[in-house]
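A protein chain is absent from this complex, but the other protein chains hold their places.
Presenting chain A:
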Amino acid sequence: MRTTAVKGDFNMINIKNLHKSFGDLDVLRGIDLEVEQGKVIVLIGPSGSGKTTFLRCLNLLEVPTDGTIEIDQTVMDFNKPVKKKSITSFRSLTGMVFQSYNLFPHKTALENVMEGPIIVKNIAKHQAKETATALLTKVGLGEKIDFYPFQLSGGQQQRVGIARALAMEPKVMLFDEPTSALDPELVGDVLKVMKDLAKEEGMTMIVVTHEMRFAREVADEVIFMDEGKIMERGTPDQIFTSPKEARTRKFLNLIQG
């Protein structure tokens, strides 16, 4: 894995004027964002605010309708038609962790993690197995490598999902509500893996989550999104303790009860 990098060496992500619409529906309405290398961004906002779409645009699971995204000095310009090939290669810069895990049910934990390196990166099987075993051990599943997803708990499945994404050695990790499908007692293990990834590996991360404790402990910055725009951004303390925008306050009141 990568060695610990100094935070803020350079901008890992540069997003300019990002737009995404589905037909007449404008979901993202001009997003600008820079993220320095090694920073952890937590994205919050009401449902329908576009946070998941935003994350999916970074991974090109949705192709934006306008704007540019630069990740690790590779630029995608969505004013021009994008080629399938460049989508695939741009996608490899990011790893995605899904709310519903989306593990491959017909493959064991180990095979799930080995799949990308072997099929996409053409890495030799024994080598991929070694790396995958190490990754699964690191997320606390060294004992479960030969289990099928249906034999694992939600929290374990999600950790396999994280290992699967990490196996592709992405520059940025994207988490789409990684713990919101989990039973409360399983959330902790997943968050711990994410925390280690941020603190020990210095991974650049964008996390859509409503886990406020995680945001306070790990995030360098919290971004509040609403109606397809970034409404407010700041340190966790600024956002959670003294939000400037009325809408941010209203949202935080709602989720904090």
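The working rule: a contact is a pair of C-beta atoms (placed from the backbone, for glycine too) under 8 Å apart; a residue touches a chain by one contact, two chains touch by 3 or more; residues count from 1.
Methods note: contacts and distances are computed from a predicted model.
For the omitted chain of this complex, the UniProt record lists the protein as "Amino acid ABC transporter permease", which is one of "Protein-arginine kinase", "Amino acid ABC transporter permease", "CoA-transferase subunit beta" or "NADH-quinone oxidoreductase subunit L". Touch with the chain omitted from the figure is made, among A:Leu103, A:Leu191, A:Ile223 or A:Ile239, by A:Leu103. When you scan A:Asn17, A:Thr68 or A:Ser92 for touch with the missing chain, the hit is A:Ser92.
Listed residues A:Gln37, A:Asn59, A:Thr179 or A:Thr248: the one in touch with the omitted chain is A:Asn59.
Within the entire complex, the positions of chain A that touch the omitted partner chain are 59, 61, 84, 88, 91-92, 95-96, 98, 100, 102-107, 115-116, 119-121, 148-151, 164-165, 167-168.
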